[in-house]
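Notes follow once the structure below has been shown.
One protein chain omitted, others in place.
Take a look at chain A:
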Amino acid sequence: MSVVSLQLGQCGNQIGGELFNLLIEDATKLNPQFFSKSVDSKVNHEYDCEVVERFFTRDKTGNSLNARAVMIDMESKAISQTLSQAKKSGKWCYPEGQQFCQKRGSGNNWAHGFLEHGPKSWERVLDMVQKEVEKCDRFCGFLIFMSLAGGTGSGVGAYITGSLRDEFPHSFILNQVVWPYGTGEVIVQNYNAILTLSHLYRCSDGIVILENDKLQNICSRLMNLKHISFKDINEVISHKLASVLQPVKLFSQGRDAGFYKHATSVRNLLGDLIEQVCPHPEYKLMTLKNIPQMSEKSLAYSTYTWTGLLKHLRQMLIADASMEEGIDWEVKIPVPSNPDGEDYHQRPGELPRLKTRFNKSIANLLVLRGVDVHKSDLASFTDPRLNASWVPSGCATTIWCHPRPFNNYEKSATLLSNSQTPVAPLNFVVQKAWNMFTSRAYVHQYLKYGMAEDHFVDSFAATEQIIKSYSSL
């Protein structure tokens, strides 16, 4: 089934471009080192076809691939840069006429994006979206790339997500949002972030959060980069996303190496993903943890076992680590005698704090890719103590897999988890925004575009509610 992507703002367009590039690279590049031994040609062909069906259309000649994407920005530079980079790849490009841009940017102002640009652009954007949806034989939903900090990604993005929900009430909508750096990108980013999140929470089915600070750490510590550019960060983002979005099969344990020939493919990727990971409307935030991640140079000299990878990944989950380096191994799942709700306590005027720092989940999706995937032992991920007590045991962890090595990694595992991870960054953002708001700083810039102060208060209430819900798991 096919997914239509929407790329919003400079950040969204850059990430979208990077992701499509990786999807097609991964589908076409065959690394002989792995492929001779593990995957037969039929499975490879199937993989290829699925990638193309899901994310690309073939033009009439059948030779060149067009991404199923609509590009939206209020200013033309980012789009034209992304377009020309796609063309340069020689493997794919963007469909013609599916770019919407205005002449004036949103100026980091959420209200400008949401109240002015959004409504003005909607009609033409809808046209393009419909055109793209009509190209799909089987349409399964929307994937939206945007940032939380800027004006276009956040403001227009929130508006368009809401309008898509009205126009396509039965389609799945998955938003991928980039969480801004703690300091130094956009000064009003915290306002923009809470306004966006509170709106997305109403209309999106699931929100995948990627934090710039953590991504930069990954680039410097795991990828060994000295000068980190946005391109490097976007490459890490697209690696994480693609490791979930590429074709997968349902996992069944204990079979022999041939089981995947008959294993069921996951067709309705977005739908299944959202159904598994976001089972409750109050819990829609997802984060991605993956292992291993390293520079191409070190990759050639590394080998991994499934047992080792999964052990690390599980500890990353419960200790809430964003990468395999510096995991706190002290964190343990508490014994069942420790009653629920005691894990957090909140003194007046203080932020909710974990007593035991164990990171609790609602649901997890584990994606395994690579050689000998059937040999992995997954008992540690199905432990019901990983999850909130009310989650029915047995359906909290979903496992997908594919025998084909992904993006040059012989074995790799990714965890898409709906857990307490977002509480800390969300708390930080709300605190900063609230400090600013109580001094009424920058508020006049938003009121200028017809926003009311109540709008801020509502968004604060909504985000506080999210924090509260997750904290009290």
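Note that contacts are C-beta pairs under 8 Å (C-beta built on N, C-alpha and C of every residue); 3 or more make two chains touch, one makes a residue touch a chain; residues count from 1.
FYI, contacts and distances are computed from a predicted model.
One chain of this complex is left out of the view, and of "E2 ubiquitin-conjugating enzyme", "ribose-phosphate diphosphokinase", "ADP-ribosylation factor-related protein 1" or "Tubulin epsilon chain", the protein name its UniProt record gives is "Tubulin epsilon chain". Across A:Q7, A:N108, A:S238 or A:Q276, the single residue that touches the chain missing here is A:N108. Although one chain is not displayed, its contacts with chain A can still be listed: residues 10, 14, 75-78, 81, 103-109, 112, 151, 181-188, 216, 219-220, 225-231, 233, 349, 430-432, 434-436, 438-442, 444-445, 457, 460-461, 464-465, 467-468.
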